[in-house]
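First the structure, then my questions, so here it is.
A single protein chain has been omitted; all remaining protein chains appear in their positions.
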Amino acid sequence: MIKAPDVNWLAIAPMMTLMIGAFVLLLLASFIRGRDRGLGTVVGIIALLASAGFAINLWSEPATTTMAGALQIDQLTQVVTVLIAGCGILTLLVAFGWNRMRENGAEFVALLLLIAAGMDLIAASNSFVTLFVALELFSLSLYVLCAFDGKSKASLESGFKYLVLGTIGSMVLVYGAAFLYGATGSFGFEAINTALSKAGSGDALVILGTVLVLIGLAFKIGVMPFHMWVADVYEGAPTSVTGFMSAATKIAAFVALARVLLDALPAMRDTWAPALIIIAVVTMILGNISALVQTNLKRMLAYASVGAAGFGLIAIIVGGAAGTRGLIFYLVAYAPMAIGAFAVISLHERDHKGIATLDSIRGWGFQRPVAAVSMVVFLLGFAGFPLTVGFIGKFVVLGSAVEGNYTWLGVVAVVASVISLGYLLRIMLAMFDRGAKSGVMMAAAPGIGSLNLAILLCLALVLIGGILPGLGLDWAADAAKSLAAGR
Amino acid sequence: MTELVWITLALPLVGVVMLAIFGNKLPARGAGLLASLIMLAAFGAATVALILLASKPEDQRQVTETAWTWLSAGDFRVGFDIWFDQLTALMLMVVTGVGFLIHVFSIGYMKGDSQERRFFAYMNMFVFSMLVLVVSGNLVQLLIGWGLVGLSSYLLIGFWHHKTSAVKAAKKAFIMNAIGDVGLAVGIFLIFVDLGTVSYSGVFASANTLSETQASIACLLLLVGALAKSAQIPLHTWLPDAMEGPTPVSALIHAATMVTAGVYLIARMNPLFFYAPKVLDLIVIIGVVGLLMAGAIAIVQTDIKRIIAFSTMSQIAYMFVGVGLSAYWAGIFHLFTHAFFKALLFMGAGLVIHALNGEQDTRNMGGMRKLMPKTYFCFIIGGLALTGIFPFSGGFSKDAILGAGLHVDSTIGWIAYVGGLLGALMTGIYTFRLIFLVFHRRMSPYAEKVAPPLIKHHGEGPSSMLWPVYILALGAAFLGLLQIPGVTHVMSSWLEPISPYGMVEATAGQEWLTTLIGSLVGVIGIIIAAHLYLRESEAPERIRLGRGRLIAHALERRCYWDNLYEWMFERPVQWAASFLNRDVDATAFRWLPTDGVGTITAFFGRSVVVLQNGIVRSYALVFAVGIAGFLLFLLVRGT
Amino acid sequence: MITISTLIAVPAIAAVVLLVVPFARQAAGYLALLVSLAVLGAVIGFIYRFEPVAGYQFADNVSWIEPLGVRWHVAVNGVSLAMIAVTALITTCALGFALWAKRDRSHASAALILMTEAFLFLVFAARDLFAFYVGFEGMLIPLLVLLVVWGGPGRKFATLQVIAYTAFGTLLMLLGILYLGLTAPDGPNFDMAAAIGRGGDWVFFAFAIAFAIKSPLFPLHGWVLPAYRESSPEVAAVLSGVASKAGAFAFLAVLVPLFPAQAAKYAWVFIALGTIGFLWGSLLAFRQRDGRGVVAYSSIAQMSFIVLGIFLLSDRGATGATFQMVNHALISAALFFVVGWLETQVGSGSFSQLGGLARRRPVLATVSIILGMAALAVPGSSVFASEFLIMLGAFEYHWWLGAIVSLGVVLAAMYMLRWISAILHDRESGLAGTLNPPDLKQGALLAILPLVLVLIGLSIAPAQLTDRVDTSAQELFSAAAKEAGR
Amino acid sequence: MSVGIPMFLGVSAILFTIGLIGVLLRRSPLTVLLSLEIMLNSVNLTLVAFSRQVGGSDGQVFALVVMGIAAAEVVVGLGLVVAMTRRSMVLDTDELRTLRG
Partner (left out) sequence: MDIVVFFVASVCAIASATAVVAQKNPFVSALALLGNLASLAALMLLLEAQFVAAAQIIVYAGAVMVMFLFVIAYVGPRGEIGPGVRKPWLVALSVFAALLIAVEIVVVVMGASLGTVATVDANYGSPAAIGEALVTDYLLAFEVVSVILFMAAVAGVVFGAGGRPVRLSDDQVLAKEGESAVERRREASRAALEAARDSTTGESAR
């Protein structure tokens, strides 16, 4: 008789809620026809809120493992769950007015919920197997979401590119995991860590595995030179999805990287740290430089997110309590800014009925002052100006670098940050270009209300987080304790 | 008594404020009247103060008072002080007295100018500044007065600011004076660093602690200030140009008061200069060279006011010689008489210019004697005083200086003596050349056309212009009697106490001898002038184009000082500024760190995104190269 | 009881209210002016309550971001109070000028100016490095928007240049702040008092570069010309008047006391740069073709001179520098108002389009001449007093330094005279001749007049200011001076 | 067992490379997807080989999981290809170049 493993239902409730939400939604959608959009949004928000609620409920519980040790439910998981739920809700608000929501709204929301579940699973993953399936759950769904706008060839193109490259990335990750498995005999993070700290770090097989795993995850984060998909996919994907991707995917992938490098492979630090340093430096500088020459806003922000990912790597390189806290808070901080910025772009696309470029937004800021000012705040947040949450994020990450004697990386980050001002300011300048006659007709596009709500929510989060970040920092510090390095 | 000094000081300032605020509500004449009345009141206050001072016992004739601490930083404190002693009292008299007369004169002179109120406000401000300078009890306040008179002078020279030449002249004067201010300021710094104080009493008390080098450097720097303000070589080039200002301005500022501030400074700081004998010698030499040069240049000038301006420079050079020889009283005495006769000459010139509708070129004058007999008379008195003919005032004061040179009986003394006499000869020549050109000879066509109708209409001038001239003429004629060698010695004994180390005073015999020779030389000069200029003759022109052509050219170009400065400073500075601005700053500091970096980064950016060509397999290629590269790097590194 | 925190909060809150509540056009401007006047009144109250003794007064010190050890610690000493006062004054005048100039979207522009004021107050009052940084970089935000939305035709490049340039320095400083705050002996602590003497050379230079850029100190002045040329006059006034003072102030009140050893060791660097910058700016101001150019380069010169004064590490230097900061703030702000007035009336600030304006415009002429004369430090003016102190300090440092610096004064005379002449003198030419602008009056005059009056007041009794800041200034540099063996 | 595990690993590495070369060189989306399948398979072989080496069943289970996911991936990939065909897009990856720069 096979004894099925114990399942701590409460602990997996956040993910379960999401998955069940997806099933229920599709089920309901097949009965209630023609109300895809409202139904999807309502169910989606309920599911996401419920998952966040469950996660918050679990906050004070001690860390546990469940599903036969496949999942590790700790505060990092909860923070990520809440974050992803927040991103999901905001994304739903942004997407609400989108045409495709009328046709395939249920599928869209279901996929989004599954992605969220996958991301939560990543945060909870305890072994490469869990990590891989979770990663694939969200990646595959994301490929679909990227290509969701079937009317747009760019969307399909982006989905296809993401799929091809993403699969290579996944394969590299699994390949690496296989080598680690071969060397240590296990896929579990803890077991690998134990085996490696005994064996030392000189084995070529382990190095091979480490590097491949690192590259696989680096691909998911989108750092140079594994970033080639980012710009195209961000540009081609529906804008609401892009926003979600830039925030949530980054969170998931970074948490995965942190789990793998800091929990499973701390012994291999000599191998991955130099690689990450090279990646971080190159990404920060070249990512921002690439953004500098863009005219398409989504593309520009895509490169910006590449640069930002490089910045986040600093925290992982530094590691330790400061680094992990910095990383988690940086991810927290980055999410509302990214979603907000893409929400504004989305709004502009609806006004303009076309893609957002530096030319198309010329003078637009005077027509939609609230959105434009919010955009300015988000962009200033990217640049790390004070009183935005981006500043605190930058502050803690740079702080960890300085504390961990990686000040020179901080200097690189500063240079990159200044370069980033080059394009961030160009967006602001274009929006508030008095001279230009904006060709935008302010047609009453549908669903603007929810979009505006999303923008204002993001704005509030960015500002509140920038002025009173104490609570968030506490959470980040607690969540960091879930990682071995954070303790 | 000190209250009266404060009142004297405050009155012109009140005038400025009233004119500035209510000026627009006053009738046109009112401004001049107000300003003049204020000057009269100030003069009255100053006179009473002088009398009160004189009535005190001799050892109590020096009063100081501090109104408030003006500036402080650590142990550096400067008060707003007055220092009232014999020298100050005398200067107050000159400034307010001559100032009052010139104000009155200005009422007539400026009549009809739409900017009268501004003019009188500036004039009052000048008087205030000058008073600040002379009553100061510390060097910083002196510097403030020093700078403010420069500012007033700038404003007044450029009073007719629609004239480009006037604006240029004003700027030139200001910059030259600024150089002097800086020299003076640095001198003050040095004194503070060495002595730890900037108040006169402190400096005088501790001057003996200075080494000769220290004292010399400090005095040299003070001298720089004095040279600039008093238009002495090498900082003299602004004075002739300053004649672009209205004539009363030239009379008040550029003859009677401001330009003599250098002399005042040296006399005032004599306890310090005592410890720098070499600097005193230098002052004498500068004075001698200056008086000769200025006198020589004055001979060839054609502009009536410029001739007087060079004369002023020359006369101040005499004063420098005087103070340089430690005959401070003589220097100040000459300052005193000069204020009268030079103001007189300027005002006379002003009357002529007025009568000729603003014409200043002597070649367009001539024969004015018949039209303007009163002016002519006064002018002759002024000319004789200037030439130093006994018994006019200038003679006594100048001969006191030369006599001091004789008394010193050293090389420097003899240089001063001989140079001074030679200067007296030139003075005679240029003064009477001027008089002959203006008042004698045949009337020029221009004058013939312009002057008679004007004179017919106005007379020689309104009484407000004539009376000051008369009064000044009286002063020019008789003030020398204050100090008749061996008879009266009001000046020397009054000023005796300001120099704790004693002053040089020639004996009566030496002075009489000098007076004799000086008057003789002056008369010779007049005769030469008469020979050359009384009648129209070819002689001057022959000399100018003949044997003396090099000298004449040099003199006409004012000994090339302006050209020298243009080539040495103005052009290099302008060139350097242009070069630095256009080439260095714009490229290295403005373009490179901003646009330059931007351009370079954007270039890199375009190179980087070339890879992003949209082809998925090339993306995969980058991916593959990345994998291969990192594997290679880390495997090689790790094993 | 009004505290320093309220002083910072009131303009900030007013700014937010103005941005959010849709006031009628003029009402917003007047409301902002009213707020700034109230703030100015409160500042005057502080000046009266201020005791000229050592140490900081009116401190507010509460925890802000607990996990980072960041506290909200604000307090003032003589130097910072002087800067706060001048900020309040100039902001009020700037708002008045903006009201006169009838800026479009007046509520937003007024709000942003008030926001700048709040950030500047924070910079001057912060005793916590984090709060200081927030103010120091935060003030770029409103200035940035002001430049972007209300700037001149070349504002695009100007904005990029200005913000990128200044942000670079600021971010370097952030690294330094992080180092100081996070390596504190007992957990993270960003209080300035806890950071004294703990930084190494690199931290020192990280701070110094930030301050040098903001000041601007030669050779990091590249952003000044575009910034001053493209921003609207009231913004340029705030920018050159007080925002740039944040840099110089920080040299004196943050860098020198926090890094006494380095300040003493590297004082010569700043003295050298200050000297070069003073001469450089003065020389180049001489070749500028418009009013803004002259003010910009004269600002470079003056700010370099102030930095020079600070690093003399002496009574004369520090007090003189503080005083000079106040003076230059007043003068450059007023000059920008004059230039701005000219631009609105004549349509150009280029010297070739101006001239002869003294005729029939006595007020303009008087104001311009007073300002010009103050700017070139005519003896007796308050600028003269402050420059005198700095030069005296320079002379005490070494006689040749005093001598070289003196040269700059002459150059200053040259360019300011050129400025005055170009506007006021000669015949009316160019656009000025065609348009025949009226005299300076009412609104614009009311914006300029307070500055001029304060300048005159300070000229009459500069000791009123120096006495109040002397002790504070001395306290700031004394540790460094001790290190330098002076 | 006479064939060493490294031999299997070597074969799988070669297969992986061949798959990669397919992605790098081929332009037909279908072939690209097939090449990806080769890569997946090679990874599976590695997993199974290591599983044998270690003696546990984890590797094999992982291989099964990979297989399942590969199936899903093929569904998505082919779905995309179908969708692209429906949008009259040219089935050539080099033609998918609207997103670039």
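The letters A, B, C and D name the chains in turn, as written, and every chain counts its residues from 1.
Methods note: a contact is a pair of C-beta atoms (placed from the backbone, for glycine too) under 8 Å apart; a residue touches a chain by one contact, two chains touch by 3 or more.
Note that the coordinates shown come from a computational prediction; the quantities given were computed from them, not determined experimentally.
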item: Which displayed chains the unshown chain touches; value: A, B, D
item: Residue among A:48, A:76, A:89 or A:140 touching the omitted chain; value: A:140
item: Hidden partner interface residues of subunit B, rising order; value: 613, 615, 617-618, 621, 624-625, 627-628, 631-632, 635
item: Residues of subunit A in contact with the chain not shown; value: 2-5, 19, 23, 26, 67-71, 103-104, 107, 110-111, 114, 117-118, 121, 129-130, 133-134, 136-137, 140-141, 144, 147-148, 150, 182-183, 203-205, 207-208
item: Residues belonging to subunit D that touch the chain removed from view; value: 1-3, 5-11, 13-22, 24-28, 30-31, 33-35, 37-38, 41, 44-45, 48-49, 51-58, 60-65, 67-76, 78-83, 85-88, 90-92, 94-95
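By definition in this document, only the chains that are shown with their structure count from here on.
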item: Comparison of B-D and A-B (more C-beta pairs in contact); value: A-B
item: Separation of mean Cα positions, subunit D and subunit A [Å, integer]; value: 26
item: Residue numbers of subunit A (touch at least two other chains); value: 160-161, 164, 168, 231-232, 294, 422
item: Per-residue overlap in subunit C, given as positions that touch at least 2 other chains; value: 160, 164
item: Complex contacts: residues of subunit A adjacent to subunit D; value: 128-129, 132-133, 136, 140, 143-144, 147, 150-151, 153-154, 156-161, 163-164, 167-168, 170-171, 174-175, 177-179, 181-182, 185-187, 231-233, 235-236, 294, 296, 299
item: Residues on subunit A engaged by subunit C in the complex (per definition of touch); value: 322, 373, 376, 380, 383-387, 391-392, 394-396, 398-399, 402-403, 407, 410-411, 414-415, 417-418, 421-422, 425-426, 428-429, 432, 434, 468-470, 473-474, 477
item: Residue ranges of subunit D in contact with subunit A within the complex; value: 9, 16, 20, 23, 29, 32-33, 36, 39-40, 43, 46-47, 49-51, 53-54, 56, 58-59, 61-62, 65-66, 69, 72-73, 76-77, 79-81, 83-84, 86-87, 89, 93, 96, 98-101
